[in-house]
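With one protein chain held back, the other chains of the complex are shown just where they sit.
Then we have chain A:
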Amino acid sequence: MTSSPLLQLDAISQRYARHSVVEQLSLSLQRGEIGCLLGSSGCGKTTVLRCIAGFEPLSGGRILIDGQLLADARLHTPAHKRQIGMVFQDYGLFPHLTVAGNVGFGLDALARDARAAQVARMLALVGLDGLAQRYPHELSGGQQQRVALARALAPQPRLLLLDEPFSNLDVSLRERLGQEVRDILKAAQATAILVTHDQHEAFAMADKVGVMEQGRIMQWDSPYNLYHQPANRMVADFIGQGVLLPGEVCADACIRIELGEACSLRPHGFAAGSRVEVLLRPDDVAHDDASPLRARVAARAFRGAEFLYTLALPSGQTVLSLAPSHHDHAIGEEIGVRLDAEHLVAFAI
């Protein structure tokens, strides 16, 4: 797809006094895509969202939607003229209005009948029909979340922003609702940006994820690529688990590591003979009793369907390995391991 992006952030910066919150951040999102800004608290991800929504002015850079300039260092289109919906971390439901009143809030331009029909359609979309006359405080957290989503989607915004949408819900509800919200957004053909510190949430919901650190995006990519082809050590470290194993580049561009020759590598461009580090995810190291390479079980964590083993290689270097849960080995036991990886990624030391 080569169509122009719906949302484009062009090197945006945001500073309070001397303190820089967002620094030269760029990203673009296609129509219908769900993007996610992932980072620990204080990395500036919520500020980015507030800049897009129009609650914060930009110090530099440009925000474009549909090719139209929304904001730069001098221009600041007020929030109510942006047609950008938002779901707040605390939902921000109007306590004095019913569910129907909340969902219909942004539909004042419509005639009464059209408005009622749209409210009904939105409530059906989020599975809350029948609760239209309730007040927000009479609903559970998950229901309030859905009302907030329906309210934001009702005026058919050009873009939807979700600020830590699940952080106030308990974990079991979070996963289920995450999938549900993704389905709802896809059904509504909405373009959305989500902000979270939870990578499982990010992976479950988003098509594109940006890992943020100190106001910058380290990598803006699909969840698969973030996990298997992190752009740098920081992303590798932040996303998922794994270890960096030292190795040496051979003449044929393979890399020799303690687990053997790794040839299924991403193009790396390192010269033969250079010392590098290879990122090994737990699923890159397989348990195979036929393998001549032995490793000692140093620690293990039972996860139900699988074991996460920490294995000590003969050199003392440890790697992580995922094994089906019936491969039950005690700590101290020697087991056979083998490299079972596609597209490994290497970093310079």
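What we mean here is this: a residue touches a chain if its C-beta (ideal position, glycine included) is under 8 Å from a C-beta of that chain, and two chains touch if they have at least 3 such contacts; residues count from 1.
The definition used in the following text is that contacts and distances are computed from a predicted model.
Matching "YeeE/YedE family protein", "Putative spermidine/putrescine transport system permease protein", "Aspartyl/glutamyl-tRNA(Asn/Gln) amidotransferase subunit C" or "Helix-turn-helix transcriptional regulator" against the UniProt entry of the left-out chain gives the name "Putative spermidine/putrescine transport system permease protein".
Of the options A:Leu6, A:Val21, A:Ala53 or A:Ala71, the residue whose C-beta touches the omitted chain is A:Ala53.
Listed residues A:Ile12, A:Leu70 or A:Ile84: the one in touch with the omitted chain is A:Ile84. Although one chain is not drawn, the whole complex shows that of A:His19, A:Arg74 or A:His96 it is A:His96 that touches it. Here the missing chain is touched by one residue of A:Pro5, A:Gly61, A:Pro136 or A:Gly178, and it is A:Pro136. The residue from A:Pro155, A:Gly178, A:Pro230 or A:Pro282 that touches the chain not shown here is A:Pro155.
Counting the whole complex, the residues of chain A in touch with the unshown chain are 53-55, 78-86, 88, 90-96, 105-106, 108, 135-137, 139, 144, 151-152, 155, 157, 161.
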